[in-house]
Structure formats: C-alpha cells, structure tokens
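Structure first, then comments.
A single protein chain has been omitted; all remaining protein chains appear in their positions.
Up next is subunit A:
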Amino acid sequence: MPKFEAGTFDVIVVGAGHAGAEAALASARMGAKTLVLTMNLDMIAFMPCNPSIGGPAKGIVVREIDALGGAMGRVIDKTHIQMRMLNTAKGPAVRALRAQADKVLYQQEMKRLMEDEDNLTLHQGVVEKLIVEDGTVKGLETQAGGIYRAQSVVITTGTFLRGEIIIGDLRYSSGPNNQQPSIKLAENLEQLGFETVRFKTGTPPRVNSKSIDYSQTEIQPGDDVPRAFSFETTEFILDQLPCWLTYTTGKTHQIIDENLHLSPMYSGMAKGTGPRYCPSIEDKIVRFSDKPRHQIFLEPEGRNTSEVYVQGLSTSLPEHVQRQLLESIPGLEKAEMMRAGYAIEYDAIVPTQLWPTLESKQIVNLYTAGQINGTSGYEEAAGQGLMAGINAAAKVLGKEEVILSRSEAYIGVLIDDLVTKGTSEPYRLLTSRAEYRLLLRHDNADMRLTDLGYRIGMVKEDRYAKFLTKKDLIEEEIKRLRKMMIKPNEQTQQLIQEAGGSELKDGIRAADLLKRPEMTYDMIAQLTASEVELADEVKEQVEIHIKYEGYIEKSLQQVDKLKKMENKKIPEDIDYHAISGLATEARGKLAEVRPLSIAQASRISGVNPADISILLVYIEQGRIAKVSV
C-alpha cells in the first residue's frame, strides 16, 4: 500500500462514538485544529445497546458535560422520545434525569453538530498504527496508507479492539452491531507496551413493535413537566412516547435452565469479565434462582422505527433459544425478533497506565477515553472523551491541564477511580462511588463547573454572563432570607398549619423556617414578598442550599481536608523503590500508579496510612535536601 501525507492537525481523535464525539468537539472548541477519524461516518454517536441516556449518577455526568461546554446534553434534549426525573421522592442529591433516545436522530444531530464546528474535520478511515517517536506520539497511519500528523492523539475505540461477538456457540470477529473490528490497532497498542484486559458486555434482542401485544404490559410514560439536560435548552419536546413494562415467567426460567449448557457464559466459551451491575438474563436466573420473575422494559428505539429494545433480556444464548424466551413473556408471545441479543468481548487497556488527565504514562501526548479504558456506558464514555479532548488540546495550545477532583464532579470520581484503582470489570458510575454526592448534585452542575468551563475556553461569553446573573440572584436571595424575620401572625401560622408543621412561638428568620422539613421555598416566598420573581432553577438552588445547609457544610469540611492532601504534590521523579520503609505491596502499587498527590496515593488499595506517613517524610526529606544543597 503506497503511503501518502493526508494532513497535519493539532489533535486527532480516533473513533466517533460517545467518547470520540465529545473529545473532538471539545478539542476544536478549545481552539485546536482537530481531526476525527472513524471507520464509518454513519455510525457517529451510535448507541449499540439501550436507547437511553442519563439515570442516577450518569444523568449528573451529562449535566456536568453540559456545564463544561460538551454536547451530549444538548443533543439528547433535541432527540429524545421521553424524559423522566428519577428519585423525586428522595433528597436532591440523588435526583437524576433519564431520557429515552431516538437513536437515529441522536446520531444525526451529533453528526450535524460536529460538521458545523469550526476547527473540526471529519474523515472516514481505519486507523492501523500510531506513529511514535522518542516516546511521543506524532500521528498515525490508516489502512488506506494515509499518514496523518498531529501533536496529540486521542484514542476512543470503544469495544472495537479485537472485538468478538458471541451468540451461543457462534463466535466471530466483529465490532458492535456487526461493524468491522479493530485488530491491527489492537496489535499496535500491544507492541507499544500497553497492558490490556479482556472484558465482555452484552445486549438484548430487538423486536418489532407491531408484533407486541401491549395490552399485556404496563405503560411507563414520561414526565408531564418539560425537562432538559442542558442548562441552555429553551425548547422542550412535549410529544413523548411511552415505554412498557412486562415480566419474565416461570416458563422463561425453565427455558433458560434447559438451555444453560448452550450459553457461552456457562459453556466456557466466553472468557471476558462482564459487569455485575448489568447481568445477562441467564446470569440473573442462575444467581437469583429464588426470584420468581424479572422486570422487562420495552423501549422504543425511535420515532421512525418499529424496533423495540427488550431491556432486561440481555443474553448470548443461541438465536433459537432467544426466540423461545421472547415467546414466554407476556405481550411478546408473538413478537418478531428483528435482531438477536449477543455478547461482545473486547480488549480494554488497564487504566492505571493513564495519568489523571487521561494521557498515557508510556507515550507522551497520547490519550485514551471511553470503553477502551474499561468503562461501560455512553455517559461514562462521553465524560472521559470530553476531558481527554480538553487536555489533548490544552497541551498543544500550552494551556493548563484540567483534572476534576472527586469533590467537583462525578467525572472526577470516574477518572480518579480508573487511574488510581483500575477496574476488574467494566466500570459503571454509581452514586455510591461518590463520597461527596451531596455536593455533586444534578441541579448544581452549572454552579460547580461553569467557571472552569469559561476559564478554559469551553464556555462562551454569553453563557457565562447568564450564569453569573443566576449565581448572583441565588446569593442575593439566600442573603435576603437569612436576614428577613417572619412574624408569627395569622397568615404565617395558617400556612404552617396547612403544611403540617407546629406553629411559631416567636418570630423566626425566613431561612430558619425554610429549614423545617415541611416548608418549601414557595411557602416562604408567600410570607416574604420580594420584588423580583425568581426563575424556578434559582428557587431550587436557594431552597436546597438553605434546607440542607448542615449537611452541605459537613461535606465541605471533609472536602477541605481532602484539598489539603491534594495540595501535597508528589514529585514525578520519585523513586519508590529507594524508599526503604515502604511495605513491598505499597511500593509496587505506588510505582505502578505514580500518584500525583498524597490524596491520590492514599486512595490506592494496598497503600496503608503508615506508607503514606513514610511517603510524606520521604518527600519532605527530599525537599529539605534540595534546599540545603
């Protein structure tokens, strides 16, 4: 194959899935001349699994991406068929939005956004090899012989690296949804010294909507209230499509029991590690045999298609068994299976080989993001893609690198977990992974991250100005309610009584009254006439801030401690093997992870407090030694 010079860029992004799309858009937005290379331009931002975005933790990530100037929130706001706020009966910290996506529209919208972005070029091509000189990436080569040169490269190849689809005893080399896999690039990364693991994930069958008997199922509508992920969205989709709920039956379980020997998971055909939080139906039935039935959600894949995603029936049993399974489920007795479910195995790189910027430790200026880093989920991929894109561009442009802390964003939690602890299964964000989840709320993502987004150039002037106004209004209103006294007059007492509270004995500050569990901002507003009518999102911030002040304060104190430890930097050239006091295990782990701060070091499993003490002493010793020379 003759080679040719195909172009020179600041940043090249390999892959255009959820990670690649955000990486490319971010890099371009930061001002870097960016190229995105994908095997198939029709597969940009494709959703190979469930047609939904958001949910607990994940939905908060989408809002964080939006606050930092990313695309996922804006795109889903325009292309969903349904949106719901989850956990509304719980506290504000765990509320989250989830949208059902129109898969095709989502892809089209994302592609359009990328095409419209200045500084961003889209090419179709299969990347086979990275060009690396003196440990620094310089560009890459495609199957067609194109040599693309760049200062930074971001790899976002998802499950394509040596991807293999498994259905029963059928096994073949493939990317998701029968796209071509990426084999040469996988070999190239291996040669470059990347350590990889074999992971596995799966997807359920799709059925034709016209063949479903919906009368056997329960309807699951979206919310009546208009919702949006993006803080900038002003137009809402009101015409929504419902999802439907049905259940597996004893018959389903019997079919699985009888055919278990045909399942690749149990026959030993599949060797990759699958995620525990997203088990196949055969897994669920084997591991929880006492459970009589499992939920099955029927989710439309879009407005212009009859394909319906059978959520909860992820399986890699042979196709004929999948048909039987569907027949055993109420409403799906006559369902026509349009696509079979399958499992896919793929190579993921061990993420502790990355710095918290997502840059590779082995190869300078090379970044990886998304499923290749051992995660699972569109939102996790997009969050990483955004950060890798920002950092790749920042490095080229000589701007500051951006590392989100665990106390700033779920994205920070996600990346820190990956690069500090690694992962033994495809990693999914859960709210329990965040120590400061009260601070990392869905509602305050803009408050947490817009400043940063503006500083690095991801958030533009007009948006920032709006944000500052909102922030001011919130602060002013909190101040006002803290000062204003509410008298125990008739109106007050009546309102409190109606809300089910106990009556006031004395005057009380408005903020203190709001702290009572039964009181809401709107009630307080009735008692404290204000000349400005505030927007709902401002009221919400004021209410949460005042109501949960005690808890928020406690979290902030913990964050203060964390920050002090974050500020204790560990010199990059430290030689852990020269520190005699460290336990052997700790020494190995520290040398592998190479934490940037004492805080990060203390999160590595196998590094105990005594090792941290010794590390501190050693670092100080080095510092003193340098000063005294």
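Simple rule for what comes next: a residue touches a chain if its C-beta (ideal position, glycine included) is under 8 Å from a C-beta of that chain, and two chains touch if they have at least 3 such contacts; residues count from 1.
Quick note on the criterion: contacts and distances are computed from a predicted model.
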{"item": "Which of \"tRNA modification GTPase MnmE\", \"High-affinity zinc uptake system membrane protein ZnuB\", \"Glycolate oxidase\" or \"Amino acid ABC transporter permease\" matches, in UniProt, the chain that is not displayed", "value": "\"tRNA modification GTPase MnmE\""}
{"item": "Selected from A:Y106, A:F194 or A:F297 as touching the chain missing from the view", "value": "A:F297"}
{"item": "Which of A:K3, A:K90 or A:R482 contacts the chain that the document leaves out", "value": "A:K90"}
{"item": "Among A:P51, A:P181, A:G222 or A:P279, the residue in touch with the chain that has been omitted", "value": "A:P279"}
{"item": "Touch with the omitted chain, as defined above, among A:T8, A:T249, A:S306 or A:T431", "value": "A:T431"}
{"item": "Among A:S267, A:T469 or A:S605, the residue in touch with the chain that has been omitted", "value": "A:S605"}
{"item": "Missing-chain contacts mapped onto subunit A", "value": "55-57, 86-87, 90-94, 276-279, 284, 287-288, 291, 294-295, 297, 311-312, 314, 430-432, 438, 517-518, 548, 551, 554-555, 561, 564-565, 580-581, 598, 605, 608-610, 612-614, 616-618, 620-621, 624-625, 628"}
